[in-house]
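What you see is the complex with one protein chain gone and the rest in place.
So, subunit A:
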Amino acid sequence: MKKYLLLVLLLVGIRGMAQEVGLRPRRAWYLPDHLKLQFAGNIGFLSGGPGYVSRNKTLETDLLFGFLPQKYGGDALVTTTLKTTYSPWRIGLRDSYYIRPFSIGAYMSYTFGPQFDTKWPSYYPAGYYWWATAIRPGAYIGGKAGRNVVLNNRRRSFELYYELGTYDLLIISYVQNKSFLKLNDIVSLSLGVKFGFD
């Protein structure tokens, strides 16, 4: 038992050393851990921005700035989004590839525009409309695949992810109309890339 433990410690030690050799020290704490670029997902045609990851790399929180051009949306819309994704499992593959087979997350988006409200104007009685049109909470599940690389002597990672998501107004519509609406009527797909500064 002790022998095995020693072996494990040794391996961990070697791995730790290997990580340090020739690599720059860790960046300042406030610098983002990664950048993401996402296509679709009800937060813009394209959205992108910085994010942070928990020490054990399972929890990511991102601040994304999204834009939907009029050409693709009928209206040009700018959205900011705060999203948190939890990806509990990591499966290592050859050549420092890995997959995180399951992710679950939630977001809150804010879309700018005079036609959208966070608080309804005073000419509406209290509770006339119960939802805010500018703010949309949503949720999604997904997965990702990535690879750790060393670029210019720095540790980096590339990830591709997909998410299947929906949001509050569609969920409530679905729950009340299970005969007409199917799950695929309220769920849409988004795809993204993550560039990590590990």
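Simple rule for what comes next: a residue touches a chain if its C-beta (ideal position, glycine included) is under 8 Å from a C-beta of that chain, and two chains touch if they have at least 3 such contacts; residues count from 1.
Definition applied: contacts and distances are computed from a predicted model.
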From "Short-subunit dehydrogenase", "Phosphate transporter", "Calcineurin-like phosphoesterase family protein" or "Chemotaxis phosphatase CheX", the hidden chain's UniProt protein name: "Calcineurin-like phosphoesterase family protein"
Consider the whole complex, including the chain that is not shown, and state which of A:Tyr52, A:Phe65, A:Tyr86 or A:Phe116 touches that chain. A:Phe116
Taking the full complex into account, find the residue in A:Trp89, A:Phe102, A:Tyr129 or A:Phe195 that is in contact with the omitted chain. A:Tyr129
Considering the entire assembly, which residues of subunit A contact the chain that has been omitted? 39-45, 66, 68, 72-75, 77, 79, 111, 115-116, 121, 123-124, 129, 131, 133, 136, 167, 169-170, 172-173, 176-181, 184-185, 188-190
